[in-house]
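The complex is shown incomplete by one protein chain, all other protein chains being positioned as in the whole.
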Amino acid sequence: MAAQRPPYQRLGDVAFSKVEKVNAELFTLTYGAVVVQLLKDSEDVEQTSIQLEKMGYNIGVRIIDEFLAKANAGTCTDFKETGEVIAKVAFRMFLGVTVDCRHVVEPNAPADAMPAFHLIIVDNPLVDFVELPEHCSTLAYCNLLCGVVRGALEMVGMRVETKLLKDTLWGDEHTEISVSLKELVHEQYRDDDE
Amino acid sequence: MSGGRLLSLYINNRSGGLIYQRNLSPAAAKLRDNDQLTVASMLSSLALILQELAPTSGSRPMSSLEANGFVLCSYDVPTGLKLVMLAEPGTQGLELLLKAIHALYADYALKNPFYELDMPIKCDKFDERLTRLLHDFTR
Partner (left out) sequence: MAGLRTRKLNIVDRALGKGRQEVVSQSAFAHLFSEFVQYSQARSITASELERRLEDAGVGIGVRILELASLRDGKTRRETRMLGILQYVHTTIWKALFGKSADALEKVVENEDEFMISEQEPLVNQYISVPAHLPNLNCAAFAAGIIRGALESAGFPAAVQAHTVAADAGGSRTVFLIKFAPEVLARERSLASA
């Protein structure tokens, strides 16, 4: 184990120490109320999961600016670094949690396969005191987080696919989100006439 | 905090469209609304040209241009947002100021449910906080 905290961890801690805080319960309970409302409006568990991801996406495309303005994380050289920054700086800064980033190499994947990583969240504030009743046991309750990551990355030129793989509400030991890079969108400056 | 005077602020969205403009000094050129839009998109193009001409490779988010009557400092956010400040020659601290304005945008425009992304910024609190920030800067 390293004697020093790795640099991203420290960046995350510094960023979190500077932001204004609110009681986690306000956040957790508000999220619960949002999920309940979505379920009420759609009466469909699958649709609610999709809607949560969409809401997350809408948040992601906005919250990225604050991250860029306040986190001082610099530019990432590769997707692996992107995963580290999201896990150690972004999640820490906004949710106060320490998140692990595990890089994934699919067995038998072709050499030019697009990179991916998994985010592993142990003390997820979204799920505090929550239990999924029988009729929504398949709800992707934490799908908002998947959308946030997708929206934020899209705003900085990375089109990704995210998926909620595991959740404590499903009986798993932690929340796990997969993030796979699909396309890099280069902001090339083109003539307006094009 | 600085010498010199601020002249005007432009904020462009991802497509180079003007979403915020404020003249900060009576000395700022008084442009009609249409002209402001034209100037704003010209600033976007100008910044690109600056980057093309730059001797070193790789884009920096900040660039400055000095001309006879003014200095122009431009901050390009990786999301495509662009903030441009025109000031009198010799004005210091513009980079930090633009970063602070970006942070205000992140708070009082982006956290406002009534603000639509890429649209003109019409948020009272953004205006108020910006006024305060600029006032503190020029003191």
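Every chain is named by a letter (A and B) in the order it is written, and numbering of its residues begins at 1.
Here, a residue touches a chain if its C-beta (ideal position, glycine included) is under 8 Å from a C-beta of that chain, and two chains touch if they have at least 3 such contacts.
Note that this is a predicted model, so its numbers are computed, not measured.
*Asks:* Kindly state which of the options A:T30, A:Q47, A:N72 or A:T138 is in contact with the chain not pictured.
*Replies:* That would be A:T30, which touches the missing chain.
*Asks:* From the list B:L24, B:V71, B:L97 or B:C123, pick the residue that touches the absent chain.
*Replies:* Touches the omitted chain: B:C123.
*Asks:* Using the touch rule from the top, list residues of subunit A that touch the missing partner.
*Replies:* Within subunit A, the residues touching the omitted chain are 16, 19-27, 29-41, 55, 58-59, 62-63, 66, 93-97, 122-123, 125, 128-133, 136, 144.
*Asks:* When the complex is taken as a whole, what residues of subunit B touch the one chain not shown?
*Replies:* Subunit B touches the missing chain through residues 107-108, 111-115, 122-126.
To be clear about the criterion, only the chains that are shown with their structure count from here on.
*Asks:* Indicate the whole-number Å distance between the mean C-alpha point of subunit A and the mean C-alpha point of subunit B.
*Replies:* 30
*Asks:* Which residues, counting only subunit B, touch subunit A once they are in their complex?
*Replies:* Those in contact with subunit A are residues 48, 51, 77-81, 99, 102-103, 105-107, 110-111, 117.
*Asks:* Can you list the subunit A residues touching subunit B in their complex?
*Replies:* Within the complex, subunit A touches subunit B at residues 61-66, 68-70, 75, 155-157, 187, 189.
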